[in-house]
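Shown next, in structure tokens, is the structure this report addresses.
Missing here is one protein chain; the remaining ones are kept as they sit in the complex.
On to subunit A.
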């Protein structure tokens, strides 16, 4: 496969606290800000605490989930004083690291998240984003303390509602398990290593290193599975089965247990054999999601190198 040459990455934005109770990104950004990390070689680094009010309250969000506010439609909808706080903030963030779809947008966004699910380090991106794919490959080759996996959202950019879709390229790091409101040192150390490796990769890319393509295993979400609920009250009537709990990414076959009802009965998986992720993520109870089923797909991708006549 030919090498794809792309312009250098001169503006890199790292975002944290997009959900105000996901502590690793918040503290890592404060640490970077304290040490005035603003430049690394030829790339300028902007650090953004995305949702300051939610961070102060140590809550996921104030009015609505900020990480669902970045579709083209929502970013074009005029804001008033009575608009939900996060919609207003999305417009502000779009001005800081965007505007989405324009030449002024930062070259690369990395958004830092935590999950209560046992997912190790996940790099979440659209596999058409070659930068994200190569950064994933690089990080996977270097980090050995936790499993490193790719989740391919396959979301076309305009419908992509997340903050990391505002830059020309973008991805999120999702590290777990970590409870909301808790800062674990082991999780922090993994996230910090991943961010440091990203900065290292960008500098190497900008300086002319060719990164070989190849194949990568990615997990593509197919459908979400809700908890069993009482039809009248809507309350959940079962918990994730002990044999499924903490087994994110392990293949789930028809007949495998997925829920244990409060009465002690086992509910079994009936669909295709797929890979469950985000098992028992706290924030997804209200999104009617007990876990998400994903298909494992191998993507092939070309080598990349920096376009030399661009002038850094």
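Note that in this section a residue touches a chain if its C-beta (ideal position, glycine included) is under 8 Å from a C-beta of that chain, and two chains touch if they have at least 3 such contacts; residues count from 1.
Just so it is clear, contacts and distances are computed from a predicted model.
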Problem set entry | Chain left out of the displayed complex - its UniProt protein name, from "ER membrane protein complex subunit 1", "Aspartoacylase", "RNA polymerase Rpb4/RPC9 core domain-containing protein" or "Aldehyde dehydrogenase" | "Aspartoacylase"
For this session: Among A:188, A:201 or A:301, choose the residue that contacts the chain missing from this document, as touch is defined above.
Result: A:188
Exercise. For the full complex, which residue in A:156, A:179 or A:208 touches the chain that was left out?
Worked result: A:179
Problem set entry | Sole contact to the chain not displayed, among A:156, A:242 or A:273 | A:242
Exercise. Please identify, in ascending order, the residues of subunit A that touch the omitted chain?
Worked result: 27-28, 30-31, 59, 116, 177-186, 188-189, 235-236, 239-242, 245, 260, 262, 280, 282-283, 285
